[in-house]
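Missing here is one protein chain; the remaining ones are kept as they sit in the complex.
To keep things simple, chains are lettered A and B as they appear, and every chain counts its residues starting from 1.
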Amino acid sequence: MRNLIYILQKEFLLIFRDRTILRLIFIMPVMQLLLIPLAADYEVKHISIAVVDQDHSSESQRLVQKVGASNYFRIVATPADYAEATRLVEAGRTDLILTIPPHFSRVLATTGHASLQLAADAVNGVRAGLGTTYALAMVREFQSELHPSPKLAGGGVPLIEVTTASWYNPHVYYPAFMVPGLLAVLVTMVGAFLSSLNIVQEKEAGTIEQINVTPIRKYEFVLGKLIPFWVLGLLSITIGMVVAKLAFGLWPAGSFLTIYVFAALYLVGVLGIGLFISTLTDTQQQATLLSFFIMMIFVLLSGLYTPIESMPRWAQHIAAFNPPSYFVEVIRGVYIKGSTLRDLLPTLIRLAGFALVFNTLAVWSYRKRSS
Amino acid sequence: MFFAFVRKEGKHVLRDRRSLLILLGLPVVMMTLFGFALSNEVKNSNFIVVDRVPDAESIALTARLDESRYFTFVGKVRDEAEIQSYFRRGAARLALVFPAGFDHEMRHLGHSQLRLIADDSDPNTANTVSSYASVIIAQYQAELASGPPGSGGISVEARMLYNPQLKSSYMFVPGVMTLIIMLLGAMMTSVSIVREKERGTMEVLLVSPMNPLMVITGKAVPYMLLCLVDVLIILLLSYGVLDMPGGANIPLLIAESTLFILTTLALGLVISNAVQQQQTAMFVSLVGLLMPSLVFSGFMFPIENMPLPLQVISHVVPTRWFYQIASSIMIKHLGFAAVIKPTLVLVGMTLALLMVSWRTFKQRL
Partner (left out) sequence: MSEWVIEAEQLTRRFGDFTAVDNISLQVAPGEIFGFLGANGAGKTTAMRIFCGLLEPTSGRARVAGFDAMSEAEKIKQQIGYMSQKFSLYGKLTVKENIRFFAGIYGLSRRELKEKSAEIVDRLGLASSADKQVDELPLGWKQRISFAVATVHKPKVVFLDEPTGGVDPIVRRQFWDMIYESAASGMTVFVTTHYMDEAEYCDRISIMVDGAIAVMGKPAELCAQHGVATIEDVFVSLARKATRQGD
């Protein structure tokens, strides 16, 4: 116990003198929380369209106007021919090309049939699919305006008014969804990177050998490393929550106690992972690479960017053993739905399990002497 | 002598089996994750229906949604409480609420009201799901007005350029390539150079008769080769496992990759000149390079949706340009003419970065 106090004193002194760590603790939350929520907007909007009107009739102009007036599309160019329009697609300047062939209106008037060509840049499949469907719907509407169907009373298009309701996230505010998830990722990255690098740093500097010839016990050494980074991790989530409040006005719907209880437990597990990484590696370069590798898999499978239930079965199985996916779910639950400790009890037990497993691994694989 | 040095550095990289395994495994794992596990596409989302008095139109519209590749009908429920329980269990993403007498209202009153309720605890998915549903409904009502498609009137020939099956799964290939080159080129080089600085061995190398520029280049060359190997692995996986349609100009792609590798190496040099500790080099690379690269490349988040300041910033992020080049070549199968602009931007950035690193390097000597 007495040794532990000396170790902690040393660790904290070193951390306070390390400007990189201090900066990271502040810059990382700010960067992550400001940048990603603002950037992560998957909504398909502002579909750009180039219209090649080779008909130049009043009907074709009405169609062009209709397209231009809709909320879905933005007409970015009216090239003279299809080839020119293709170059716009190549340059990434337009998503769709609508071609109205010569004599379109005359053919339509005389035969009752005419065709339009629609080409979509399908590199982004969702965007192309949605754009095409919008455009199709618009052409049908245009047609029904030209030739009202006799089938229906009133002669017009029946209006189906679609209203959408929002329950959990009434203003469909993206940061409300992204930020809590990012808080979870933040704690994961800070905890794992800092702790793994720190021990490897001591290996590279040779100071760990000086420690290993002393009578320090294994658990004292491991605790001496865990506690400071545990404190730093809690500090970083606190800073993160302040940033979330200041920048996005987000405040957990549930209690802070729930967040801190989970963060405290989760950090123990994450630090265990960091310690384990450091026992597997000899240089900071290796540790960086291994942490990055593991973190990448963790974060991508955490459900932060893509919902876990839309992953294939095998990936869902992996995600079930992925601590960050639970923590992301917890922080989101507390922030958005106001989940309570009792609601989340099963997850708490799971996270405790992770903490136990990784720390056991770390203590077991930390050797004061090599065999 | 230079080659001897490169060989020594190369051996050093090769000898570290664990790192090598990760460096070569990274593209495989990322391709697997992005190719199979993560997809922004919302396919076969489960939906439920509240339809207390079913009629011809409500049944037809339900069937229409169910037929589409985006939705799967999973059941009828009675009220909102039941919808809630479906959402909470994650058993459905969308609920469609028909008013009683939907058919009647449509035909005789000329308007009716439908409610769409999406599980918006994930607003991105909720949004996509609701817009798909709205589009299908809009299509349906337009058809009601003009009869089924093909029966007359205007037909539309729709073509999907570059990706006819609308698979979103290829977009990530150039994205993974961009990120891996960034990681290896900038982060690994800067960390490995700063490592020499930290251990004091850099000075030893710098007083050797070798040109300091050669020393730095020698450290970078093995990583450059590794980057190229990773690019090849990605290509093999794309064409061999993911059945990506062929036809891309591979030599051009490799040439452009080499250019981008040079850009990232130059970035790595600038970082390694500016910092003294490996830890700092790593954090700077991680927070200052990898995160913006991920955000601004345009492969995970659509740039056109970003607020204007971020869109402006994205122009100075090299990954944005390389991603544009790589996706043009790999997915659109375009030639050099189409990527001249981003290529020139990358060349300019590389030269500027090399100049900055050369000047800071000289100051130190």
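Heads up, the rule we're going with is that contacts are C-beta pairs under 8 Å (C-beta built on N, C-alpha and C of every residue); 3 or more make two chains touch, one makes a residue touch a chain.
Small disclaimer: the values here were computed from a predicted structure and weren't measured.
J.: Sort by label and list the shown chains the missing chain touches.
T.: A
J.: If the hidden chain were put back, which of A:Q65, A:T110, A:T207 or A:S365 would touch it?
T.: A:T207
J.: Spell out, residue by residue, where the missing chain touches chain A.
T.: Listed in rising order, the touching residues are 2-3, 5-7, 9-10, 13-14, 17-18, 205-207, 209-210, 212-216, 368-371.
Assume only the chains that are shown with their structure count from here on.
J.: Enumerate the contact residues on chain B facing chain A in the complex.
T.: Residues 16, 18-19, 22-23, 25-26, 29-30, 33-34, 36-43, 84, 87, 90, 106-108, 110-128, 130-147, 149, 152-164, 166-168, 170-171, 183, 187-188, 191-192, 195, 198-199, 277-280, 282-283, 286-287, 291-292, 295-296, 300-302, 304-307, 310, 324, 327-328, 331-332, 334, 338 of chain B touch chain A in their complex.
J.: Using the touch rule from the top, collect the residues of chain A that touch chain B in their complex.
T.: 18, 20-21, 23-24, 27-28, 31-32, 35-36, 38-46, 89-92, 108, 112-130, 132-137, 139-144, 147-149, 151-154, 156-169, 172-174, 176-177, 193, 197, 201, 204, 280-281, 283-286, 288-290, 292-293, 296-297, 300-301, 305-307, 309-312, 314-315, 318, 332, 336-337
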